[in-house]
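Right, one structure below, let's go through it.
Only one protein chain is missing from this complex, and each of the others stays in its spot.
Going in written order, the chains are labelled A and B, and every chain counts its residues from 1.
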Amino acid sequence: MKRGFTLLAIATALLLSFALYAALVIAPTEQTMGNVQRIFYYHVPSAWVAFELFLINFVASVFYLIRRSTKADILALVSAEVGVVFCTVVLITGPIWARPVWGIWWTWDLRLTLTLVLWLIYVSYLVLRRFSTSSQTPLLAAVLAVFGALDVPLVYFSIWFFRTQHPAPVIGGGGSLDPRMGWVLLYNWIAFMCLAWLVCWTRYRLEVAQRAVHESEAMQSLMEGAR
Amino acid sequence: MSETQSTPVVAADGLIKQFGRFAALRGVTGEFAAGKLYVILGDNGAGKTTLLRTIAGLAHATRGKISVLGSTDIGASRAQIGYMAHPSLLYDEMSGMENLRYFSELYGIPPADVDKRCREAIHAVKLDPDLDRPVGQYSQGMRQRMSLARALLNDPKLLLLDEPFSNVDARSAAEMAVLVAQARDRGKTVFVVTHQPAQLEAYADEFIWMELGRIVDRTATLQGSRA
Partner (left out) sequence: MSFFAITRATLTKDIRLEWRSKDAINAMLFFSLLVVVIFSFAFDPTAEESRRIAGGLVWVAFLFAAIVALNQTWARELRNQVLDAYRVSPAPATPLFIAKAVGNFMFVAVLEALMTPLFVAFYKLRALGPAWQLLPIAVLGTWALVVNGTFFAAMSLRTRAREIMLPLLLFPLSIPALLGMVNATTAVLTGESSPTFWIALLVAYDVVFTTACLLMFDAVLEAE
């Protein structure tokens, strides 16, 4: 386990460095937008990774509802937290990109809006976890996660149609992609997935350790007063 | 008859109930035979209310087993349980009859019998069924008696009373004690949590002493405990 983790950490560091190099040097400069466009290589993979993490959260939550497995619960929590972080990256890089290129801070672009709504849903998920006083918090959180997942297609279609009625600039560029850009995008995506995996794994171990501490404190308190 | 006498009506084995880090029940074990009046005593925080709520199916045990009326499924025996707590569990703005008519629906009492059963229940606790006053305007003694009527409405096999004598005038308390004993005489099993065990001294079959989330003693009289 420990060795696998170290290997992953090293691989992630290497991949990230290479991906950064690729994004800044290997990728050709975009014709109309110039070097600002390079933020695309962080913006888009972050979005993909965030969506993947939320998918993991959904699957883990459903698994929890069926089997009440603690591991599933921890995985759901971890993927939601890391997913929100990557989501935040998307929401910050989007405006940073949009401002110099289109002169606006925000646009109701499909991906950006979907990301915003997902961010809101999963932040509310994390708030529920924090504020719950129930002894069955994992159950409530899993229910909310399922509601969130059911909402996603509805959000997608509503924004898609809304955009056809209110056309807006598309951050992320529609149209064809230079194949070299495609490769750089791929490298960054893989590097980000490894980073996400690494962070999730760390957070997972941290949560397992924290729960073990709580358990032993609870056991101690159970033992108090034993004759 | 002998069959029901051999199966305990409540059987707990290592019952643990935790609220976060605080353990309200730390391993409650015991068997309780049918048709007896049990008085549960102990200081605040001893776990009396939690134990009663766990038997009632309102709280889920964190660990350990509990079997109520022969079943370990929470909710399997709800039709045969009557529960009363210090708050009245009644709607303040409705009269006694209106309250009981509503609860009759929940217990599936056939519509033709509802009025009769409600009147009988209210008569049994020495209150006037035709009293139009909303329950919120009752004295505490009247309210507790009406709450007892509600608990007895479905003619339960198991009666669970949590602090029925709290803040109740002496006469009402004495009357309720008699009613509770009569319920036991009719074959019901009764658990009463109270800080005023003297009220039931003459009628109780067994006193259960709790301390820090465990049963520490079970005696036949109020004076017999080592606690």
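Heads up, the rule we're going with is that a contact is a pair of C-beta atoms (placed from the backbone, for glycine too) under 8 Å apart; a residue touches a chain by one contact, two chains touch by 3 or more.
Since the structure is predicted, the reported quantities are computational estimates derived from the model, not experimental observations.
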Residue among A:I66, A:I104 or A:L154 that touches the chain left out of view: A:L154
Touching the absent chain when the full complex is considered, from B:L106, B:A170, B:A198 or B:A220: B:L106
Identified contact with the non-displayed chain, of A:L8, A:V146 or A:V208: A:V146
Identified contact with the non-displayed chain, of A:V78, A:I121, A:V184 or A:C200: A:I121
Absent-chain interface as seen on chain B, which is shown: 56-60, 74-75, 78-79, 81, 83, 85, 87-94, 98, 102-103, 105-108, 134, 150, 154
Interface with the undisplayed chain - residues on chain A: 117, 120-121, 123-124, 127-128, 131-136, 139-140, 143-144, 146-148, 150-151, 154-155, 157-159, 161-162, 165
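To be clear about the criterion, only the chains that are shown with their structure count from here on.
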Distance between chain centroids, defined by C-alpha means - chain A, chain B (Å): 50
Residue numbers on chain B that touch chain A, as the complex places them: 16, 18-23, 26-27, 60, 62, 211-214, 216
Complex interface listing, chain A residues touching chain B: 135-136, 214, 217-218, 221-227
